[in-house]
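Note that one protein chain is taken out, while the other chains of the complex remain in position.
All chains are identified by letter, namely A and B, in their written order; residue positions are counted from 1 within each chain.
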Amino acid sequence: MSFVSYLINGISLGSVYAIIALGYTMVYGIAKMLNFAHGDVIMIGAYVVLMMITGTGVPPMAAVLIAIVFCTVLGVVIERIAYRPLRNASSSLAVLITAIGVSYLLQNIALLIFGANTKSFTSVVPIPAIKLAGGQLTISGEAIATIISCIVIMTALTLFIKKTKAGQAMRAVSEDKGAAQLMGINVNGTIALTFAIGSALAAVAGALLCSAYPTLTPYTGAMPGIKAFVAAVFGGIGSVPGAMIGGILLGVIEIFGKAYISSQMADAIVFAVLIVVLIVKPTGIFGKNIQEKV
Amino acid sequence: MALLEVKNLGISFGGLRAVNEFHLEIEKGCLYGLIGPNGAGKTTVFNLLTGVYRPNEGIIKLDGESIVGKKTIDINKAGIARTFQNIRLFKDLTVLDNVKAGLHNHYKYSALEGIFRLPKYYKVEKAMNEKAMELLEVFDLHNEAQTLASNLPYGKQRKLEITRALATEPKLLLLDEPAAGMNPNETQELMETIRFVRDKFDMTILLIEHDMKLVSGICEKLTVLNFGEVLAEGDTAEVLNNPEVIKAYLGE
Partner (left out) sequence: MKKMNKMTRNNLITYLIVIVIYVIAQILVMTGSISSLLKGLLVPLCAYVILAVSLNLTVGILGELSLGHAGFMCVGAFTSAFFSKCMVDVIPTTGVRYLLALVIGAVCAGICGILIGIPVLRLKGDYLAIVTLAFGEIIKNIVNALFIGKDASGFHFSTKDSISLGLEEGGKVIVNGPQGITGTPKDSTFTIGVVLILITLFIVQNLIHSRSGRAIMAIRDNRIAAESIGINITKYKLMAFAISATLAGVAGVIYAHNLATLTAQPKNFGYNMSIMILVFVVLGGIGNIRGSIIAAIVLTLLPELLRGLNDYRMLIYAVVLIIMMLFNWSPKAIEWREKYAAKLKSGRKKNAKEAV
């Protein structure tokens, strides 16, 4: 029974990673950059939810919505101020280093405002736990909410990208920015939309993550952010189903690693997986091979 | 024996047959042109010859030795050097250093000898400086030896790229659209430069070009590529008057 319990926890954690990974993979595929600050937007989202609930007593769902709006705006603003000016910089290192700076900035702003003390998070999930198999297996409400959210978001996003004009614009920009522009697509707007969606998802991920693992510090977002990037790479960066598969696989590996090998080494195991994947198949499970034009 | 012998060269990308049954023979010392409409596959042929792509089938022989499947680095060591459609200079290195980089495989000393400044370092660096300046003088770039490559005007950047390629002491020089972006004066100067390179360095040159004035001005023989296949080949005047060739360029 404990195996199944671990499996479900793994899928639940993996679903959070999947939601975060989606943000990474979309931004990487469309804006061609690694948004290092993505993990920290998650943290900001969680703090906003916490502030709203404890400070103003709004119902949890409303708090999450406010956080989503806040993070969306934050993401778009960051893109406009810190990333867009460097989009055509002579070196791709430039925007990467700047993203690191933004990540650091967010962490330290949170540190100044909220302090380094761990805050205890109240879950926003109203679903009660389910007991199965005659009481031997308990599935927490958070796990259920996480997995369902992941499925809903994936489906919605896939439909959005396939069926809407904005979604097609995103695909065009990810294939060839120059051509998309020449065809009249608003590249700036499309990229801004990508960041908006990614950041909104980050807020949701923050709420779900802290509901399941209710400790919150300014550094809470960093590690899941990195792991979610691992998941995105694992599944094939730029691929939406890849982010989902990669995220869930990674969550399962991490939980099983913690349970059966060692809690401390679990992180190391996750990273070792990344290194192995990058060596064996750098483009990930669903990734495409992009040749540099000579 | 021809310097370059290519037979039945072919490559597909996914479902697209980019180059098909391509053949080419270049005698030593010849100034050969590869022309064709845009998208015909000319740069793809260059990439196949220099090992950037591996062909699906075909033979490529340089001086009788097969170079199919070899890596770009080894093909350069075997004797093929190239320039690129979009000039690929080392932007943050000086003009002199760009050429010295080209001398890398002919003037050697180990990293340790460099770090600890052993006598071999000074000896070889001196020889490299002399050789590099010699080459730069040939192309009238010696006055800009200390200029950053990215600060050179376009025409001189092209010349620098050719100088750097020559520094690798190749047998065959591939020039990919060397006249791209040049005005008629610069093109005229380039034509003289290319002829001069062939004469002074005893070089065999294969060039891709769209500028017909340059092609008819200096190329001795041509191969016309259309949709990845050889449309015509032979002496320049003949090929350029071939009605099929004219049709391919101008359309029906």
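Rule of thumb we're sticking to: a contact is a pair of C-beta atoms (placed from the backbone, for glycine too) under 8 Å apart; a residue touches a chain by one contact, two chains touch by 3 or more.
Computed from a predicted structure; not experimentally measured.
Engineer: Identify the residue among A:112, A:130 or A:151 that touches the chain left out of the display.
Structural biologist: A:112
Engineer: Consider the whole complex, including the chain that is not shown, and state which of A:93, A:129, A:148 or A:183 touches that chain.
Structural biologist: Of these options, the touching residue for the absent chain is A:93.
Engineer: Of B:12, B:129, B:147 or B:188, which sits in contact with the chain we cannot see?
Structural biologist: Result: among the candidates, B:129 touches the missing chain.
Engineer: Across the whole complex, list the residues on chain A that are touched by the chain not included here.
Structural biologist: 28, 33-34, 82, 85-86, 88-94, 96-98, 100-102, 104-105, 107-109, 111-112, 222, 226, 229-230, 233, 262, 264-265, 267-268, 271-272, 274-275, 278-279, 282, 292, 294
Engineer: Tell me which stretches of chain B touch the chain missing from the display.
Structural biologist: Residues of chain B in contact with the hidden chain: 50, 52, 72-73, 76-77, 81-82, 84, 88-93, 96-97, 100-102, 104-105, 107-109, 111, 114-117, 121, 124-126, 128-129, 145-146, 164-165, 167-168.
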